[in-house]
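Now for chain A:
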Amino acid sequence: MKRRDFLKSASALAASTAVSAPAVFSPAKAQSRQETLLIVSESGPNNLDIHGVGTNVPGYEVSWNCYDRLISHEMKTGSNGQPYYDKNKFKPELAEDMNIGDMSVTFKLKKKATFQDGTPVTAKDVKWSLDRAVSVGGFPTFQMGAGSLTKPEQFVAVDDNTFRVDFARKDRLTVPDLAVIVPCVVNSELVKKHATEKDPWGMEFTKQNTAGSGAYKVASWVAGTEVVLERNDAWMGGPLPKTKKIIWRMVPSAGNRRALLERGDADISYDLPNKDFVELKQDGKLTIVSTPYSNGIQYIGMNVKNPPFDNIKVRQAVAYAIPYQKIMDAVLFGLAKPLFGAVPDAPTEVAWPQPHKYNTDIAKAKALMAEAGYPNGFDTTLSFDLGFAGVNEPLCVLTQESLAQIGIRTTINKVPGANWRTELNKKTLPLYTNVFSGWLDYPEYFFIWCYHGKNSIFNTMSYQSKTTDDFIDGAVNAAATGDNATYDMDVKGFVDTAYADMPRVPLYQPYVNVAMQKNVSGYAYWFHRRLDYRTLAKG
Partner candidate 1 sequence: MAKKKPTKTEELLRNSDKSLPLLDVQDLTVEFVTRRGIVRAVQHINISVAKGESLAIVGESGSGKSVTSYAVMRILDRAGRITDGTVMFSGIDLRAMPENEIRDLRGREMSMIFQSPRLALNPIRKIGRQIEDVLHQHAQVDSGLVSEKAIEMLEHVRIARPRERYHAYPFELSGGMCQRVVIALALACKPQLLIADEPTTGLDVTTQKAVMDLTVDLTRERGMSMILITHDLGLAAAYCDRIVVMEKGHVVETAQAERIFKAPSHRYTRKLMRATPRPGVTLRDLLPEEEAKSARPIGHTDRHAAKPLLVVEKLVKEYPRNDARGTLTKLFGPRPAVEPENFRAVDGISFTVDRGESVGLVGESGCGKSTTSMMVMRLIDKTAGTIMFDGEDIGEIPARKFATLPLRKRIQMVFQDPTDSLNPRFTAARAIADPILRLGNGERAFVRERCEELARQVGLPVELLDRFPHQLSGGQKARVGIARAIALKPDLIVLDEPTAALDVSVQAVVLNLLQDLKDSLGMSYLFVSHDLNVVRLLCDRVIVMQTGQIVEQGPTDQVLVAPQAAYTRDLLTAIPHPPL
Partner candidate 2 sequence: MLTLISRRMMLVIPNLIGVVIITFLLTRALPGDPAAYFAGPAADKQAIEQIRVKLGLDKPLIVQFGRYVADLGHLNLGNSLTTGQPVLTEIKNRLPASAELTLFGLILSMSIAVPLGILAAVKQGSWIDHTCRVVATAGVSLPVFFTGLLLVYVFYFLLGWSPAPLGRLDVFFSPPPQITGFYLVDSLLNRDLSTFRAALSQLLLPGLTLCIFSLAPITRMTRASMLAVLASDFVRTASASGLDSRTVILTYAFRNAMLPVVTTLGMVFSFLLGANVLVEKVFAWPGIGSYAVEALIASDFAPVQGFVLAMAILYVLLNLIIDVLYGIIDPRVRLET
């Protein structure tokens, strides 16, 4: 940890917040467009609280912008020249100081920080919030667990301004996990007022209302239609955002979203079909920013428990039969980072994701099929998530066509978005395509979920291999102790094994594409891939 950087940025921050604009009463109609940002997207939040039961991804965006965490990440310049979060550098948000010890980390809270209702932020609130995150179950608890944050006892409010997190064990993911969306700080006194015996954490209240200290507060929310956010002028977490008001409209039709952008009615949209992004980029009227998913891949998975995909030769044949380049061209319009066709003698890197060495080679695939004992192929189903049909459907159609050439006759099975998780979790789908990405950008983090023999729900192939498990466990331990050499060896080891066994065939690293008007600036890529309103500005 580079404590000095942290402190430097913290003081700069304090200076910039010294002058803050007074809150002005401004009725919606009088609001000038200049200070308002209109965002359009396909779907909206179902819950304003990330701790809530079944909060969806758009809900995370609200949480990110309306709540503060103790710490956040610094920015750096990404590979595409745009601001990109720096996974190794932290900056304070509610904390003004972070002190990492051997088995604990201590934070000093900013004294001036207040919640949106004016009450000061205390260590008690932080304690209550983190207790909440590890206790409510579901996704938040799971995510906290990913950084070995599992018990309320780990969180200690030393005094009003001092807060300590005790480590359950040595884990290099613990501190980064405190900078994700989940460990947000909630106004505990306010929420407790609305808590009931049945609902001790006041989840019903926070579902509809934001109770944080963040840069924005939700002024109105019509589920499925619109979220209006207004700036919190007393925000202490960073420099005062330039945009006073955010209007976030749900526009289900992608064509309409594109039209709105092109006609200059909407300011930002980030889920458009790739093709539109390519064309908009060519038009040059809008700013288009494409960033590869951090730690995320689109892949074709195969169920290794059952025939015929229990046969390694069949899996390799599939890996040789996938029309990679066609998918890149016709489905993604080049807007993705290929994960195939690495030079045959290229060394394996200590990185994830990285390309594998397979290429489309029908002859080789056929040979492998014959070797595997399926010279005439077989019938199976190819499933995909209908929620992402725009990419998945043509991808599957191309794959289906290509697989047919080596005798694998597939029926395409469209699974409605809501059932996709359920279907995957049954671990019975023989052949499917999916995306997995982790917030914490570390190779072992990805592999522990997706390849480890403890068979987590994300190991949808039911892949189990002693070799891989050993490499993964080794890498986790080495990371915790800072043993870089072992770590590098183990990472290379599990990547190589995964590419030899091929239980899932990585296709490409998807891009997060954001289209905005030329006058909009300040877009930054975050691990959660949602928008950070705090840096966005217009004009």
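Note that a contact is a pair of C-beta atoms (placed from the backbone, for glycine too) under 8 Å apart; a residue touches a chain by one contact, two chains touch by 3 or more; residues count from 1.
With respect to how the candidates were assembled, all candidates are chains of the complex that A comes from, given by their letters.
Since the structure is predicted, the reported quantities are computational estimates derived from the model, not experimental observations.
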Notebook entry, point to check: Only one of 1 or 2 touches chain A in this complex; which?
Noted result: 2
Item checked: Touch list for chain A against partner candidate 2, complex -> 27-29, 31, 33, 36, 38, 40, 43-47, 52-56, 137-139, 142-143, 207, 222-226, 247, 249-253, 255-256, 259-260, 262-263, 265-266, 386, 416-419, 421-422, 425, 457
